[in-house]
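One structure, as structure tokens, below. Some questions next.
Left out: one protein chain. Kept in place: all the others.
After this line comes subunit A, so read on.
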Amino acid sequence: MKTDLIDVIDSYAKTKPDDVVYHYNDQINTYLDLKHYSDALAKHLDEMRLPNNRPILVFGDKSFAMIATFLAVIKSGHSYIPVDVDSPDERLILINKIAQPVAVIAVDDLPVNLGEVPVISAPTLSDIFQQPVDYQVTHAVSDDQTFYIIFTSGTTGVPKGVEISYNNLLSFVTWIVGTDFNLPENLQMLQQPAYSFDLSVMSLYPTLFKGGTLHVLSKKMTDNFLVLFTALPTLSINVWVSTPSFINICLLEPSFNSTNYPQLKHFLFCGEELTTRTARMLKQKFPQAHIFNTYGPTESTVAITQVEITNEMINEFDRLPIGYIMPGMHARIIDDDGNPILDGSQGELQIFGTSVSHNGYINNPEKTKKVFSIIHGQNAYRTGDIAKIRQDGLIQYFGRRDFQVKMNGYRIELEDVAILVGKQKYVKQTAVVPKYNAQHQVSVLIAYIVPNENHFNSELELTAAIKRDLKESMMSYMIPQKIIYRKSLPLSKNGKIDIKSMINEANSQ
């Protein structure tokens, strides 16, 4: 029999209605709440008679209303685009313009007017959730229909929205709850990132599918470490999912160890490179725990490789391997012309199979064609990551072939940042480069800037003014920490700014 994700999640409203599905600050919601809320909103969406299987933009934070809204959108046969409350207005406007959603659901109040599109406001949404309805799921998203669309940064200052289908998601969820990870039956998972970040999917759907509980880190907790470390030990989390950057914060808290978290036996990391140092320090605090490194681009549904990190690996590798490819997926190494490299040397990682997006980037055929293709009848994606595949299938990662970087788990296109910095009124010309630390992580972004004439008395004042302006147009994690002023920038032979030479300069000690 075919397993249906939505049917399984809904079934818990009958078999264990009072079990907690969502724990957010002091608020607790059950599987019965989840069904009531999502049924009521699905019915409302059906009555709006929106065009079939088109996207709906969902704007909000990490409250229970968010995930109830996602499920409702799916039940009504549409895909959802999660946009986080902390997004700058310009990004929200751009995503709305690119994706052309048929409706917007404001779980939190919209900061700007989005024009013609119908909007369900936050107060209306609360009213809808409270309506008792009798709803039959008859036309939920299925098969190759788009389930969610997550926007990443693009290279031209324009974000790209990756379309992930129901089948993509189902193959991912089946893998996470399967034998590769051997997670406990009663899943109590940490939900750390915002829903606009696809790492959130790693906790969300496996937990709902198994009828477990999501323990959500709110902004209130992550903004104040005292609140965070008072709350964390009380949450009875048994599976940890986060970026390595977030566990680094926890490693700084002496009380974060297996004595105070006896039920915590599994750690899953994704979103950026797991360094040997982080793995080593975590092993010291949780000697018995299973620590998994995973890897995958948003374009192939969260993650597609896994490996359990052992003490031997920590000693053997300078950079930890990203692991073995999941069932249903295939990996190969190609050269610059796209031809397979078979001798085990390094090149670009290309992946194909059940997890790769079929439609690619929404309303962006040009960018889609560049990286998506079909191999042996299966969807394929060129990752842009430099890797090597060992004889036994173990994949090692060595960095990017372009100017994309990961910083604190966020995917950043340096060209994207440079374009946005270049648009500021005090900036004549700019190049943005990463500074790597000894663990191969990007520790700061440096913007080399040729400034326009200005009235500021010092570079410090100018920097403060530029950073203030940047907050209006880009996510805070994209803003370069360091600005270095120059009279001119070096050019390469073809007359473009020579970014490679500047990266070398920024990283020469």
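Heads up, the rule we're going with is that a contact is a pair of C-beta atoms (placed from the backbone, for glycine too) under 8 Å apart; a residue touches a chain by one contact, two chains touch by 3 or more; residues count from 1.
The rule we apply is simple: contacts and distances are computed from a predicted model.
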- Message: Given that one chain of this complex has been left out, which of "ABC transporter permease", "Glutathione import ATP-binding protein GsiA", "Cytochrome bc1 complex cytochrome c subunit" or "D-alanyl carrier protein" is its protein name according to UniProt?
- Response: "D-alanyl carrier protein"
- Note on the structure: Sole touch to the unshown chain from A:N25, A:N248 or A:Q346: residue A:N248
- Which of these touches the unseen chain: A:I446, A:M474 or A:I499? A:I446
- Query: Where the complex has a chain not shown, which of A:R54, A:R277, A:R319 or A:K388 is the residue touching it?
  - Reply: A:R277
- Over the whole complex, note the residues of subunit A touching the chain we left out. 225-226, 228-230, 245, 248-249, 251-254, 277, 281, 407-408, 435, 437-438, 441, 443-444, 446, 460, 463, 467, 481-482, 506-507, 509
